[in-house]
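Accompanying notes for the structure given below.
Here the complex is missing one protein chain, while the rest keep their positions.
Labels run A, B and C following the written order; every chain starts at residue 1.
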Amino acid sequence: MPATTVLDATTADGALLVLAIVLPVVGILLSFVLGGRYAERIAGVLLPAGFIVACIIFLKVWQGGEPLIYIVGGWQPPLGITLRADGLSVAMMVAMAIVICLIGVFAHANFGSRAASVETRAPLVFWVMLMAISGAMNMIFLGGDLFTLYVALELLTFAAVPLVCLDGRVETLQAALRYLLFALLGSILYLVGTALLYGSYGTLDIVLMSQRVRLEPATLAAATLMTLGLFAKTALFPLHLWLPPAHAGAPAAASAVLSAVVVKGSFFLIVRLWFDALPGLLSVAASQLIGVLGASAIICGNIVALRQKRLKLLIAYSTVAQIGYLFLMFPLAFSADPSPHHYGDALTAGMLQTISHATAKAAMFMAAGLIYAALGHDRISELGGIARALPMTMFAFGLGGLCLIGLPPTGGFLAKWLLLEATIATAQWWWAIVIIAGGLLTSAYIYIVLSRTMGPPNAPLTLYAAVPKYQEVAALGLACLSVLLGLVALGPIDVLQVGRPEAPMAGLR
Amino acid sequence: MNAATLFGLCGAALVGIGLYGLITNPEPLRKILAFNLLGSGVFLLFGMIARRAAAAGLGGDPVPQAMVITAIVVAFAATAMAIALVQRLADETGRASISSDSSDAVDGEGKS
Amino acid sequence: MSIASVFDIALVALILAIGASTILVRTAFAAVVMFAVYGLLLSIAWVRLHAVDVALTEAAIGGGMTGLLLLGAVARSRSDDVDRVRVGYPVRLAAGGLCALVVAGLAIVVLHPPAAVPTLAPVVMENLPPSGLGNPVAGVLFVFRALDTLLEKVVVLLALLGVWSLAPDRAWGGTPGLQVYAKPDPPLIFLAQLLPPVGIVFGIYMCWVGAKDPGGAFQGGTVLAAMWLLVIVAGLQKAPAISRLWLRGLLIAGPMLFLAIGLAGWVFADAFLAYPEGYAKPLIVAVEATLTLSIAVALAMLAAGPPERAQQQ
Partner (left out) sequence: MMETYPLLAGALLFPLGMLLACLWPGALLRMPSYLAFAPIPAFAAVLFVADVSPLVVGPPRLHLTFTLDLPGALLLGVAALLWITAGAYASPYLQGRPNRGRFAVCWLAALTGCIGVFLAADMVGFYLFLAMLTLGACGLIIQHETADAWRAGALYIGLGLLAETLLLIAFVLLAADIPGNGLLIADAAAALPTSPHRDLIISLLIAGFGMKAGLVPFHVWMPRAYAAAPTPAAAVLSGAAVKASILGMIRFLPLDTALPHTGTLLAAAGLFAALYGVVIGMTQRRPKVVLAYSSVSQMGFIVAVIGMGMIAGDGRAALAAIFYSANHVLVKGALFLSIGVIAATGRRYLWPMLLPVAIIAVGLGGLPLTGGALAKIVVDGPLGDGAANTVATLSAVGTTLLMLQFVRGLITTVSTDQEATAAPSLFWPWLSTAAASLVVPWALFLAVPEGMLPNPLAPELLWKALFPVLLGAILAAVVWRWVRRLPHIPEGDIVVVLDSCVKIAPAWGKTIEQAEGMLRRWHVAGISLLALTLALGAALLAQ
């Protein structure tokens, strides 16, 4: 590639990108000074506003077919920082914004603070952290500089950890500490990588990097360390030690945001790293190694999920398994006979899987939270009769399950179709076996849970708390989204390829 | 060997020492300490890169130096949060540990 | 071999020895003391690397504040059954071996710099004059990579909220503990009366000088935070309740002003976080000044820990 290319310039509407980041930041600062009683109101305005901004950016990118770019402070990289919204970023931004907004609706029941006379702890922390997660995710999706992305990653971690131990029980404190320490280990490894990359190329801008990058030990070492650091933060098997206790112990709304949104941040950075910053550097052997980790996550995570006795832990292990699916895109995209077509297909599949898992898993954690609130426990063997008491909740859970299994027309189905297509096109049938086995194991635990909840209660069912309708609606809304996601094939799936010239338009033909 | 490379090697070694401590030490507080050691090793790598790139009359490239300053503050914030967690845990249980289930107790973390 | 290299080698050896000892010593207390020494040595290393800004930051935050924090934690943990159980020998051997391999990999990378070392120093110096700043590091922090700096302030605020979130519900809105130093002794009080005026002047100076010479908001803020903590610990002043509006206001004043000026840049200088021509220096100094205050409060509160006593009305 030519060493000197025309530098990026701020595009029209690029200012929207700044807005997407500034809005949550303003929310955090205002919540601090106005106090916890207003935090929910601030979030109630700013999160939907963020969603609207994300939608506008999405439309601009989709219609324009060009990435949006904003040069912060007018300083061109390598000196300055750019914000860049390509197809991947806008798709993820919109999806995460919807999920976060609906989680916000759901959380009103537990963290509502409008009526309170004084500031209380949990609501302030929850709403500020929710806005912080929204801002950090936007930053991760838009950031064009690897060091800015490091700061965004830390922002995400610092926002996520307090959510784990929001109720202050000992086991959640332990889980939070475990999470924090392992995540810090991950980020510091990422930081080593950025140092080495800067040392080699004198820039951390992703576009400039992709033009200058060459095959040399320092770059490979940097890439290795960054990837492993991000694996640790994404909880890719066998580095998932922190995920089950953290996601299972947190309050329902927090579990939903952790499982659906937060792990996707570090995963997105891995994609950015290999697909955008260091294109063509991932060797076949390395991509197979990543695939093996993903496959073991699918098999092991699903089997352990099958053996769980508590619903939230089951869902958490299901997240471990579903994270594995995300990583199957690497061996498929970087196969021995590279063709731009499979490259784009695998990327599309991975992103679809990310988004459909986000919606489905958030819905399932919400449903589990409602069950917990109603019954006072979530022991699977004692869930009998709950389906009759909370039909809408269980319906949401079931729909989410369908998406995880990958039945049509869910987003999970479309993702699996694309993944299978790529396995066949690249003649790597062994990944197809893993995908099939994973789907069957998933259907087994979904079936077990559903059959328990529909079965007769062991003892007369006593509901401890009435479940507000809007919480059920929020869960059902997310579940329906995950089901309808398969229909994106009819429309904007091409948007994922905007801004990546090396791969032609792909998707379902 | 110039000074930059020397301190770079020192940073690499500190990374190793920090990783070792973070992995093998069962005490959360010592893990936090090891994390700081690891972090300072990484910062020294940045320092080496900055020093190596000295030009334009400056003793080093100011961009990585500025990054280190940012990273130091972030690392401090992380340390503060981790220590607060350890202390709260100690208040609740009388001891701090990051293991959550009984199967973990055998590896020593549960008893630290 | 010049004297300088001998000094460097000795320094590195010392850093490594003390660094390793923080991992290997048996008691946590000894380890923390070692770590404080280590922080000072590291500052010297940074001076040797011609990074005085970093050296100051490392000394103030990396060594000083972190050391203080760890010391407080060790003192509070009251645990004397330290290190009784360690992981098994094979595990340590495996971990050690793998760490050595990682170090070897990094060493190879360190020893093979690229043929043409890339640098941004000339570009920075070329673009620095319009901002009116003399210190290139400050230039990077507040002009070229201002977005990072702004986000990092948010990170600190979030960490603070994270620390506060660990308070029991009943203590929310109350004052942080700092119980370790429950009984202040006379020398401490004397120190707390003597040092702060000097420290405050020094901190403000550091912030002011940061525009031109090494120093700046972080370092100045840290010194101010240390002085404030000293005063609180000595019992001369009570720690503020975290629900105080002035406290919250001070915390967000810096980032808020930074953000506001950044947004104003949108109108007056055509880009977010750009400074209008001619006003760059005064604006940056204003931002730095408020940031120093905000950082001081944030760092002090981070070190003070979560609220433990309900606020007495």
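By our rule, a residue touches a chain if its C-beta (ideal position, glycine included) is under 8 Å from a C-beta of that chain, and two chains touch if they have at least 3 such contacts.
If you're wondering where the values come from, they're calculated on a predicted model, not measured in any experiment.
**Student:** For the unseen chain, which displayed partners does it touch in the full complex?
**Tutor:** A, B, C
**Student:** Just name the one of A:R114, A:R169, A:R214 or A:R307 that touches the chain not displayed here.
**Tutor:** Counting the whole complex, the residue in contact with the absent chain is A:R307.
**Student:** Looking at the whole complex, which of A:A223, A:V449 or A:V467 touches the chain that is not displayed?
**Tutor:** With A:A223, A:V449 or A:V467 as choices, the missing chain is touched by A:A223.
**Student:** Which one, A:Y38, A:F106, A:F182 or A:F365, makes contact with the chain that was left out?
**Tutor:** A:F182
**Student:** In the complete complex, the non-displayed chain touches which residues of chain A?
**Tutor:** Given the touch definition above, chain A has residues 178, 182, 185, 189, 215, 217, 220-221, 223-225, 227-228, 231-232, 237-241, 244, 281-286, 288-290, 293, 300, 303-304, 306-307, 402, 405, 407-409, 416-417, 420-421, 424-425, 432, 436, 439-440, 443-444, 447, 451, 454-456, 489-491, 508-509 touching the missing chain.
**Student:** For the chain that got dropped from the picture, name the residues of chain C it touches.
**Tutor:** 87, 91, 94-95, 98-99, 101-102, 105
**Student:** List every residue of chain B that touches the chain not included in the displayed model.
**Tutor:** Output for chain B: 19, 22-24, 26, 98-99, 101, 103-104, 107, 109.
Going forward, only the chains that are shown with their structure count from here on.
**Student:** So how do the chains connect up here, line, ring, star, complete, or something else (other)?
**Tutor:** complete
**Student:** For chain B and chain C, let me know how many angstrom lie between their CA-based centres, rounded off.
**Tutor:** Computed value for the inter-centroid distance: 13 Å.
**Student:** Provide the C-alpha centroid distance between chain A and chain C, rounded to the nearest whole angstrom.
**Tutor:** 31
**Student:** Where the CA atoms of chain A average out and where those of chain B average out, how many Å apart are those spots?
**Tutor:** The computed centroid separation for chain A versus chain B comes out at 27 Å.
**Student:** What residues in chain C touch two or more of the other chains?
**Tutor:** In chain C, 106, 113, 117-120, 124, 144-145, 148, 152, 155, 158-159, 162, 166 touch at least two other chains.
**Student:** Which chain A residues touch at least two other chains?
**Tutor:** 79, 147, 151, 154, 158, 161, 165, 168, 173, 192, 196, 199, 202 - these are the residues of chain A that touch more than one other chain.
**Student:** If we count contacts the way the header does, which residues on chain A are in touch with chain B in the complex?
**Tutor:** Against chain B, the touching part of chain A is residues 79, 147, 150-151, 154, 157-158, 161, 165, 168, 170-171, 173-178, 180-181, 184-185, 188, 191-192, 194-196, 198-199, 202, 245.
**Student:** Hey, which residues of chain C end up touching chain A in the complex?
**Tutor:** 105-106, 108-109, 112-114, 117-120, 123-124, 127, 143-148, 150-152, 154-155, 157-159, 161-162, 164-169, 172-173, 243, 245, 248-249, 251-252, 255-256, 259, 263, 265-266, 269-274
**Student:** Using the touch rule from the top, collect the residues of chain B that touch chain A in their complex.
**Tutor:** Touch residues, chain B against chain A: 15, 22, 28, 31-32, 35, 38-39, 42, 45-46, 48-49, 52-53, 63-64, 67, 70-71, 74, 77-78, 81-82, 85-86, 88-89, 92-93, 96-101.
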